[in-house]
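Just passing along the structure, written as structure tokens.
Here we show just some of the chains, and they stay where they sit in the whole.
The letters A and B name the chains in turn, as written, and every chain counts its residues from 1.
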Amino acid sequence: MSNEQFRILAVGAHPDDIEFGCGGILLAEVERRSVLSLCICSRGEAGTNGTPEEREEEARKAARLLGATIEFLELGGDCRLNASASNNLALARVIRKARPDVLLSPTAGGNQHPDHIVVSLLCRHATRLARYGGLGELGDQPVHAIKHHFEYAITPGAEPPNDRPKLRVDIGAQAERWIELMECHATQLRTRRYVELQTARARLLGLTSGIEYAQALYPVDDFLIHTLSELPASVRLF
Amino acid sequence: MSNEQFRILAVGAHPDDIEFGCGGILLAEVERRSVLSLCICSRGEAGTNGTPEEREEEARKAARLLGATIEFLELGGDCRLNASASNNLALARVIRKARPDVLLSPTAGGNQHPDHIVVSLLCRHATRLARYGGLGELGDQPVHAIKHHFEYAITPGAEPPNDRPKLRVDIGAQAERWIELMECHATQLRTRRYVELQTARARLLGLTSGIEYAQALYPVDDFLIHTLSELPASVRLF
């Protein structure tokens, strides 16, 4: 099996979204020497718990555990993100600079924080703008086309319907370190049991997959194959 | 890249469904030494053109071109197929005998021939029954669990909505022989331009994929991966 390393860019609206939504997957990727960049679109400054400085420091600590670079992108501030054309361009610039093979961004549907939805839409659009040649504002950075775009669901309420095929990623070997990673966001755990919640979620997806723990990714695009042998395993237990 | 050969079972309601809906894909698979069985659930005896004997012979000819074994399954006859529990069992028996890694069956949705929908539902259910240990009627055949279940759309009207990720299979190298394969069903081409229709469809899917010709498969199940390097290419052109 191929073990090609990827350049991965994970985008989140708030300092803890990425770790909660796909942290186990990222741990598995950096373990096999993929290169990871995080882009956080606010400092969580609207949250009830934690100052922006604390939130930023928590995210930086998590990034260190992940071995990732981290960038805070200014798009108007926590709870003030707009799905605007200029924000599309701002994210396209991040993509051009990071030059990822793989983009990970939040899902847009369901009943969830408005910022998650905005960042999802911005990422959908930014991947196109990143590869168009005529955008003057971005002219200092060469165009870039990503290879894969997958979405992660920050909460169970943000998951697409079951009838849409998804990727389940085995994070059994990463489960313990994933919990450490989530615990970096200590201010957010004061009043909400997010670690238990995310762990129960990964446990449930794992058990329905015949393994211990799994997190899901939702493909934005079709796959192109030449033979069926290029495909990973299907989950066919229940 | 792995070149693991598969045992493949393709199921169709009528003698020409498989060739029209996924013939190019099957040609690619047999080329790389996958082992192919065809199961046809009628002899097309209700059709306007062709006798059942002619239809059967056309299917056998196509099977020979494909290098596949072929079986005609009696489920009530063309236009008389029922989505019944006993037909579920009949198809489960076919699966147990063929012992495929991969099952290919029609999609169930859309505005299409009722038999296509019935065969789709029968196959969905039969894959479960094939692996259950307590079914006396099937007791002479050992249980069998397939590895993959993919569906193919016989007509454009049977395609699931665009927002459901699918597999696009490059059949550029098979296009010419696929046309020959479809032309085996000469009686069906007397009054309908099916070959042109299916070719235009594969051409359109190919061009939107950056290649010459493609046919689509719709995964029934989620995929399970350990790292992102296990995934095939995403289609990200438009």
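Heads up, the rule we're going with is that a residue touches a chain if its C-beta (ideal position, glycine included) is under 8 Å from a C-beta of that chain, and two chains touch if they have at least 3 such contacts.
All values reported here derive from a predicted model rather than from experimental measurement.
For this homomeric complex the structure file specifies 6 copies in total, of which 2 are displayed in place.
Definition applied: only the chains that are shown with their structure count from here on.
Of all residues in chain B, those touching chain A in their complex are 1-6, 8, 25, 28-29, 32, 34, 102, 127, 145-150, 163-170, 209, 211, 214, 216, 219-236.
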